[in-house]
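All protein chains of the complex are present and in place, except for one that has been dropped.
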Amino acid sequence: MLETRNLSKSFGAIHVTRNVSLKLERGERRVILGPNGAGKTTLFNQLVGEITPDEGQVFLAGEDVTALSVQARARRGLSRSYQKNTLFDGLTVEENLGLAASVTHGHWHNIRYDSLTRRDVQDTVREVAEQVRLMPYLHARVSDVSYGVRRQLEVGVALATRPLVLLMDEPTSGVGPEMAKGFHDLLNDLPRDLTLLIIEHDMDLAFAVADSITVLNYGEVVFDGSPEEARGSSLLKDIYLGAWEDA
Amino acid sequence: MQADLGFWVLQGLNALQLSMLLFLLSVGLTVIFGLMHFVNLAHGSLYALGAYAAATAGAAIGFWGGLLVAPFAVAALGVVLYLVFIRRMRRAGPMAQVLVTFGLIFVMLDLTRIVWGAQALSAPVPALLDGRLTILGVEYPAYRLFVIALGLAIWGVLALVLGRTQIGAMIRAGVDNDSMAACMGIDVEKMFFLVFCVGCALAGLAGAVAAPLLSVTPDMGLQILIPTLIVIVIGGLGSLKGAIAGSLIYGVVQTFGAVLFPQFASILIYGLLAAVLILRPAGLFPAKG
């Protein structure tokens, strides 16, 4: 469903991504682990098109999308959430989800009718709000809800585009262990045909939701395998857990 | 061939002279932006005020006195503007500051009309620079050469101050990341104030220098504001390099455009602006990134 071939990117002398080749099957849930500065977010930015790679290609559902813009990839079913909340702060939770859903349903560019009150948009908003447990907050303004709710909305907005592939950049970043557990359930309840690629710091979450695990270090893939293999891997312990404890 | 060369030298000097005048204006504007993240749209009005101050003082104490008085007079006004408006607006954000300075354009336009009247003042060229010099076989007014030399000198001094001195390093640190600079113990607010005053003084100097070249009118500030804005949009906000590059590009395109393609002179520069906006929305040499 999502594939990269030899993706490389460097800023000056620093190689932030080196020959990264990934292949995600439809419905696969993969977690990317790696210490701070391993190039995880830079990899995401190249996948969605916010950064152009120096070399290599990105394929979405078999199509080479390397040359396409952010919005063109998004319209082909690639969606992402951000590590740092990237929401429409002055608007309500419902409007946030509605804006995303109105793009999905093709109402974002008309001058005849309100995109947010369309039946299909409203249905999607409700579905997603239930999926990410946002029903009680629909009419609250984003700037008035708690940080944890905003994290849920961050994933919700990405989901409301009804993507084929969803990239999540540290969905539990900054939330407490209790909420992180809630996120595990939330992710496990998502439709099984949705392909997930998740950057995560939280090992528990990684092992709770992942079908497979990729470890990045200094921009390179140093491990690729099942969670069981990852647990046994001493390499992973050295690189990842070592750095984790240092941090 | 000789005539051809003469044409290029003459127009080249004209372009350079216009560039230097714009440089004096845009450099203050752009460094203030780099540090304080707002564009002082009243910068052109300060330039007009510099011209008036130079013309008025020049009538009493001669050109050189006027040239000296103008930057100080305008810097003094800058102090007032800073204390009354700009410092108070710091927390309201850049857009509010821009709008306040936009209001100041209207205010200062009418204030100059109230004080000096609506008709044009003229400022004489000083006796010392009244003649013409011959450069590469071309006779050129000495005063215009003086403007070029002054612009280049100021550029040199600024490059030296910004590049080699401690205060320059502090300013560059502030442009780069003001909160980090504050953490390193730099009194950012004081630095803003200083840079703002220097920027105002340079605008005043530009006005004083321009006074003998153009007629001094209340709307001269607005006439120069648009070219100055084009210069910094093309050059990129916040950098000395951008200011000099933008000034040179504007000077060359405007001057040679006016003689080679008189029909399209004004269209040419706006076309260039559009091209830069499309291809490099942050300008050719933005302060960072």
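Think of it as A and B in the order they're written, each chain with its own count starting at 1.
Keep this in mind: a residue touches a chain if its C-beta (ideal position, glycine included) is under 8 Å from a C-beta of that chain, and two chains touch if they have at least 3 such contacts.
Please note the rule applied: contacts and distances are computed from a predicted model.
S.K.: When you check the chain that is not on display against UniProt, which of "Sulfate adenylyltransferase subunit 2", "Amino acid/amide ABC transporter membrane protein 2, HAAT family", "Nitrite reductase small subunit" or "Cell division protein FtsK" does it turn out to be?
M.R.: Missing chain, per its UniProt entry: "Amino acid/amide ABC transporter membrane protein 2, HAAT family".
S.K.: Please pick, from B:128, B:160 or B:180, the residue that touches the omitted chain in the full complex.
M.R.: B:180
S.K.: Would you indicate which residue among A:17, A:66 or A:79 is in contact with the undisplayed chain?
M.R.: Considering the complete complex, A:79 is the one touching the chain left out.
S.K.: For a quick check of understanding: of A:63, A:89, A:189 or A:204, which residue touches the chain that isn't displayed?
M.R.: Touches the omitted chain: A:89.
S.K.: Of the residues B:67, B:89 or B:147, I need the one that contacts the missing chain.
M.R.: That would be B:89, which touches the missing chain.
S.K.: List the subunit A residues touching the unshown chain?
M.R.: Residue positions of subunit A that touch the missing chain: 48, 50, 70-72, 74-75, 79-80, 82, 86-91, 95, 98-100, 102-104, 107-116, 141, 143, 157, 161.
S.K.: Mind listing the subunit B residues that contact the chain we can't see here?
M.R.: Given the touch definition above, subunit B has residues 33-34, 37-39, 85, 88-89, 92-96, 98-100, 102-111, 113-114, 175, 177-180, 222, 226, 229-230, 232-233, 237-238, 266-267, 270, 273-274, 277-278, 281-282, 286-289 touching the missing chain.
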